[in-house]
Each structure stands twice: as C-alpha cells, then as structure tokens.
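Rather than the whole complex, this shows some of its chains in their spots.
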Amino acid sequence: MADLTSILHRLDRDARDGDDWGEVARYIPELAEVNPAQFAISVALADGRLLEAGDCDVPFSVQSITKVFTLAIALGRSGDQLWTRVGREPSGRAFNSIVQLEQEDGRPRNPFINAGAIVTTDEVLGRRQPREALGEIISFVRAAAGSEDIFINDAVAASETAYGHRNFALAHFLASRDNLRNTPEKVLGTYFHHCALEMTTGQLAMAGRFLVDGPAMPQLVSPRRIRRLNALMLTCGHYDGSGDFAYRVGIPGKSGVGGGILAIVPGQASIAVWSPGLNRYGNSHKGTEALARLTTRMNWTIF
Amino acid sequence: MADLTSILHRLDRDARDGDDWGEVARYIPELAEVNPAQFAISVALADGRLLEAGDCDVPFSVQSITKVFTLAIALGRSGDQLWTRVGREPSGRAFNSIVQLEQEDGRPRNPFINAGAIVTTDEVLGRRQPREALGEIISFVRAAAGSEDIFINDAVAASETAYGHRNFALAHFLASRDNLRNTPEKVLGTYFHHCALEMTTGQLAMAGRFLVDGPAMPQLVSPRRIRRLNALMLTCGHYDGSGDFAYRVGIPGKSGVGGGILAIVPGQASIAVWSPGLNRYGNSHKGTEALARLTTRMNWTIF
Amino acid sequence: MADLTSILHRLDRDARDGDDWGEVARYIPELAEVNPAQFAISVALADGRLLEAGDCDVPFSVQSITKVFTLAIALGRSGDQLWTRVGREPSGRAFNSIVQLEQEDGRPRNPFINAGAIVTTDEVLGRRQPREALGEIISFVRAAAGSEDIFINDAVAASETAYGHRNFALAHFLASRDNLRNTPEKVLGTYFHHCALEMTTGQLAMAGRFLVDGPAMPQLVSPRRIRRLNALMLTCGHYDGSGDFAYRVGIPGKSGVGGGILAIVPGQASIAVWSPGLNRYGNSHKGTEALARLTTRMNWTIF
C-alpha cells in the first residue's frame, strides 16, 4: 500500500497545480466564505488502515452526504415501506427542482434529491422531537466513524433556515400532497441540522465503512441493504451528474454542496475526498477529478 | 329592461332544471360543505339599476375574484413597476401550478394565478402591517360596491391558512427567487384574508362597476386602466379555461373557487353570477353556462 | 377621416425614426434576406374606404396570418367537430413547441400555434389533393380581399419544405397520436404553400374585412363565427405574447413571422400592418408599436 499512499499524495499535488478550483456554493455565508483552494483525500481500507493526503484535519460541512446516513436509518426504521413515499429513479433534474415533484404528484424521485431527503428525514423523525432524531443520526454517524468528535455546526444550520425558502417550498409542497407526517418547520429543523454536520475527510471515510461489506467493518446494516444503498448512490448520488460520475469514476458515491464526496469500493474501501469548489452539477470539481484518477490507477471499478 | 329581467329569471329556472351542478371545492371544510344546488345572478347596469334573480341574498366566498381588486390597488400604488415582478400572459396551467414558476425563474405569468396574486398582495402590503393593507382592500371593495355590509369570513381565512401548504410552497418559492418583500407568512396572512371576503351577487355586481367605463359608475381607476384590467381578465381570468370562456362567453371575467364569476360588458354592465359547483377548470359550471346564454341573448360581446 | 389618414402617415414617419427595427426571421433565406427597414399600414373601414401609409405596394410573406383563413375554412367544412382535434386555449409556449403536444397527448392547444394549424390544414385537406385544398384557400382569400392579384411564392414554399424539420417533427408527432388523417408529407405540402401566400398590407386589410361584422363587408362566415374567430385571435393570436398584445393594443390580431399583423376592430375596421423585424415573441416589432399607438389615438379597443 506504499503505492496507494504515494498515489494519494500525487493526487493532492496535482489538485494544487491547476488554477481552476471551481466555484464554492454561495447561498449561505458559511459556505460562500470557504477558501476554495483546499483539497483532502482519505481512504479507509477493508484491512482497517486509513491513508490520507492534503488538508485532512480541516472539518467541512458534509451537507447532502448525510442523506446516505439518514436513508440507512430510515430503512432501518421502516424497511421497504419507505418506497411508498419516495422513488428510486434518477431524477434528470437539479437537486432542488420542484417541477418533477408537481409532475409526479408529490412523490420525490429518489432519496438523494432535496425533496426525497426531506421525506426521509420525516420518516426518521417519526413521532419524535427533532432533538431525539438528531441524537440518533449523530450517534449513527459517530458509531460508523468510530469517533465521538463529530458535531453539528449550529451557525450553518441557522443560515440554512434563514435562507432555506426553496426547501420550505419543497416541504410545503410535499405537505400539500400528504407526503409529510410532521410540519414543514419540524422536518426542516431536523433536516437543516443534520446537513450541518462537520467532519474531516478522515472521519467521513471512516464513517463510510458501514457501506463496505467486509469483516473489519462496522456492521450497521445488512449486506443486502449495503448493496442497495450502493446501487442508489451510483444511480442517484450526484444529482443530474450521476451518469457522468458512473461513467468516469465507476463506483458509487454521494456528493455534498460543501465540496465533499463519499465514494465506496464494494468490499474494499471507503473514500472521502473534499475540495469546496463545485462543477456545473454542484459536485466537487477537484474531488471528482481526483476520484476519477484514483479509481483508474487502482483499477477500482464495479464495472 | 323588462326583457333582461325575464331573461335573468329564465336563466335561474334553467339552472335549477339540470341535475349536473358540478363539484364544489373540497380543500377546506367551509367550501366543501356548501350546498352545490344554488344559483344567483345580478346585473348592475350603466344607468344605475340592479337586476337580479335566484339566491341573491346568500353571501358566498368570493375567493380569487378579489385578485381583480388587489390588482387595481397594486397598480394604483406602483403603476407599471408591478410588471417587473409579474407577467401579463395566459399561463396554460392550473391556477396553483408551481412548474411554470420554476421554469420562468420566479416571475409569475400573470396576476390572476395564485403565484401572481401573492406577488400583487405583497405589493399592496408594501411596508405596512396586514391589518392596514386589508383595511385598504375592504375600503376599496365597499366603495366600489357602495355598501358597508361586506366582511371577511375569519373561519375561511383560518382554514385557508391551515390547509394552505400549496400556497406556502408558492410563496417560499417566490421568496427563494427574491420576488417577495415581506415574509411568506405575512403575505399569505393578508392573501388568505382578502380571499375570504364574502358578498352576495348583488354586492359583487355593484362592486364590479368600477370596471365599467360609464358616467354613473364609481371612478376608482382611470379609463385607460379599466381597459387594461379588462384585457387581463379576458386573457387570464379563468386560468386554463380562459380561452374557452372568451370563445363561448365573449366578455372579460374573473372566477373564484367559491363558484362566483364577475364579468364585465365594457361601457354597459357589471355582472355577478354564483353557483358553487365547479367545472374541470375550477370555474363555476352553471355560472359559466348562464353567462354564455346571457351574452348571446343580449348580444353582449366585445368581439 | 382626414384625421385617420394623418395618423397613419405619422405612424409611418415615427416607424422610420427609430433605429431598432428588430430582427428578421432567419430560418429560410427568403425571409432572412428581407430588408428590415420597411413599414406599411393599411386600414379598411366599414364604410368601404381603404386608407394607407408607407410601403403599401410591397408584397410580403403573410406566413401564419393564413392560419386565420384556414381556420375559417376548416370551421366552415367541419363546424365544432374541429374542436375534438384542437383546443382553444392560449399555449403559454413558443409557436413551434413540441413539449405541450406531448404533455397533452397530441391535441394542440389552439389553431394558431404551428401544431394546431397543421391539424386545421389536415381538416381543410380532407380527402382532397393539396392542389384542390390550396385552390379553395386562395379563392377564399381572393374573395375576401376582392382581388385576384394574390399568389403563392413557390420559392418560399420550397424553402419551408427544405428547412421544415421542426414542422415535420410536429406533424409526425400528431400522426403518432392519430391526429392526422393525411400523411405528414401531404399535410405539410399544403401547409407550407398556404403560409407562402404573399400580399400587400392593402390586400391583407381588405382580406381581413370578412372578420368585421358590417353591412359593406364580404359575408363569408356568420356573425357568430366572426365573434369566435376574433376571440381566438385575441387570446391566441400572438403566441406567447398574446396577453401583452391584448393589454397594449386591445383588439384581436394575428401575426406572421414575415412581419405582418392583421388586426380587427369589431364592426369598424380591418387593419394590416407590416414591418419585417420581429420582437422577442416573434411578432413584428414596429408593427406592434404602431398598432398600440393607433388604437390609443383612435380609441379603438374592445375593452
């Protein structure tokens, strides 16, 4: 694995070479003010080792990547019942589109677009208070990562709430189609908070190990569910750029608007990459490039 | 005018003949519980007379018909500036569609679909409190109708708020595109209340006289603006059934989901009809039929 | 009427004053090569007189304005049966959009968008050969105009055919939904030819007189149908700019991509205006402006 270590350092150097870091998300000040010229990559291997390069000690806002964890929890609570409320198909639309929601009568296309994740959060919430549900989500993430040092950034959650009109529109639309059990305010309070979780790439790579079916990995969900979560990440994990990610990177992944990507090599590795500048699909620009090179070099592909 | 009186009574008898009253709106209990087998028609003539037939003493929820009054007030306050925030084109969509709003980047197609009327209400509100803006709206309607006996039904307004997720979705979407100056809660509080105004057909026909350019009519807006309001009512006043209404009835009109329609014969008459059962476009079924017959019999057409 | 004559000459001078003539249509060479800096206006009055100003002796390609004549013929042949195949609602879309056709299952929104006019042409065609149908259309136009000196420009028709992929797409889509009786090739052959009719504004204003219900006018359709054709022109005659035209000009009209507009003052006048540069809706830029001023000055409005 000296080889993988040197590949990671090479990816880090290459990332810092080019000038085009992409554009950071601008919709809340906490994301808009992040310096785009940062890069980190961490790989948690099936044998238990964690290899890293770059700005690995900088916590970042994981944002939509938490949708993987909340989906796992929602499936644990409700099983296949969840699929009566949300679909499993790629959307062919932007992450926050409301058009499709109207056309498909209030059933979001998949759990990784915002509307779908709001439904998933409502399912995790159940009849509980947001505090309890958030407690379960954080506990799940910490258990997966094997670290207690993971927290929600309250300032980010507050900004998301203040600037979250589009998500309020989605939630009220879902409510108007009878696809929310709790009030939009309660669901979004929970949603904005779990999206505001912060982790380093090392913590995120460790947390992603529950999606790698291997003996040394935390057994938080069944092997069968692992496969299905990976299938959803592959087809729907990068919004309207999912097909391109599958074509070029070739493994399941889930991106967040904070510039992080969690990617899984089934049976072998959990990878976290972070660079805050985004490409036109809203996914990390340098992060995607680095993953494409890494999977090519390591011959890590599911195809 | 003995002739017109007898035509109105004939329309009333004919309306009660057929069994198909259409379906009343079901989204709030106050509308769902209205007996569909009711019909009233009132005509306020340029010479000052009011002729009526049917259930003319039953107040009903005018709902979207208030969009005409709030548009007149908004144009009075802001003039053509308003058109930077809302368009003047027929929508080709249902009254509460959010699809077009996303496709056209947050600028509603016209002031008579819900999204457009929410913007208009925001303009009427300005920097005032809802109470003040509602005071102006009620004063305008009462002055137009020449009657102080017109009130808001608070139970209807409360129900609209409780069941108004679709309108909250529209308002939050508008806010996300920077097309609201006040909070969604404040704008919708005002919107739901002015939609909850109740009038009899007699009061509504009288109130509509400000849209008839004639010497005996209340001069609340300029003749030029009257023409333009009538043009908008003709092209956009019946949602996705506006073309059909123009084709069959042939005069400007604005319908409400409570089953009322206000229609204008330029220079001659203001007509109010009411029958709570709706056709597939969400416009009064028997009311539309009666208007089509009335304009044919009286040769009242703008074409 | 010295007054009207001087107004027309003033409109002509004003049109030539401004630099912004708009953009001519570019999709076929015959239209792309027209000099945009031309303007003509003709008014045929109910008393039989024809008043004109500008380039009144220049024949231009009337294009979509023929949709009014073919609709009149189709209604004469089939009556209200036609409405099972085509709607009467504004489209809220561009003139050649195929999106709505798919969403509404092959029934065009109205007879004035391309898809609707293709259906209307199919209805006019019936079981006849294109030559016969075209003969009827030309005869109708010549009878309306009171002039035999009106012809089809074969070069324009040939170019439309050569560059007409979008219309072929529409026609094949209609066929796939069983809404064509003849082959796409046969219908479009007829369609492209009648759109290639050429007239001067004087001829067009004369031809439009059949839409003015008056004693000196050619009685080609019933008064009732006149009103309905006018209603359709008002709500649908300017594609996605119909609402704006109704608001600003205030009378029924139908535009063509060649820069012509036919507008009707019910009971009083038929107006033809021409200036080949188009605005963003694809309607004559200077022509629309001139009509707005003319109707304001003459107080010609239906509202």
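Every chain is named by a letter (A, B and C) in the order it is written, and numbering of its residues begins at 1.
Here is the rule we go by: contacts are C-beta pairs under 8 Å (C-beta built on N, C-alpha and C of every residue); 3 or more make two chains touch, one makes a residue touch a chain.
Quick caveat: nothing in here was measured; it's all calculated off a predicted structure.
Of the identical chains making up the complex in this file, 3 are positioned in the shown model, whereas the full set numbers 4.
What we mean here is this: only the chains that are shown with their structure count from here on.
If each chain is drawn as a node and touching chains are joined, the picture is a simple open line. Interface residue usage between chain B and chain C, two copies of one sequence, is largely shared: over half of the residue numbers at the contact are used by both copies. Averaging Cα coordinates per chain and for the whole protein, the chain whose average falls nearest the overall one is B. Between the CA-based centres of chain A and chain C the separation comes to 55 Å, rounded to the whole angstrom.
Chain A and chain B have centres, each the mean of its CA atoms, that are 47 Å apart. One finds 32 Å separating the Cα centroids of chain B and chain C.
For chain C, the set of residues touching two or more other chains is empty.
Chain B makes touch with chain A in their complex at residues 97-99, 102-103, 165-166, 168-170, 172-173, 175-176, 184. Of all residues in chain C, only 87-93, 100, 109-110, 226-228, 230-232, 234-236, 240-244, 246-247, 250, 252, 266, 301-303 touch chain B in the complex they form.
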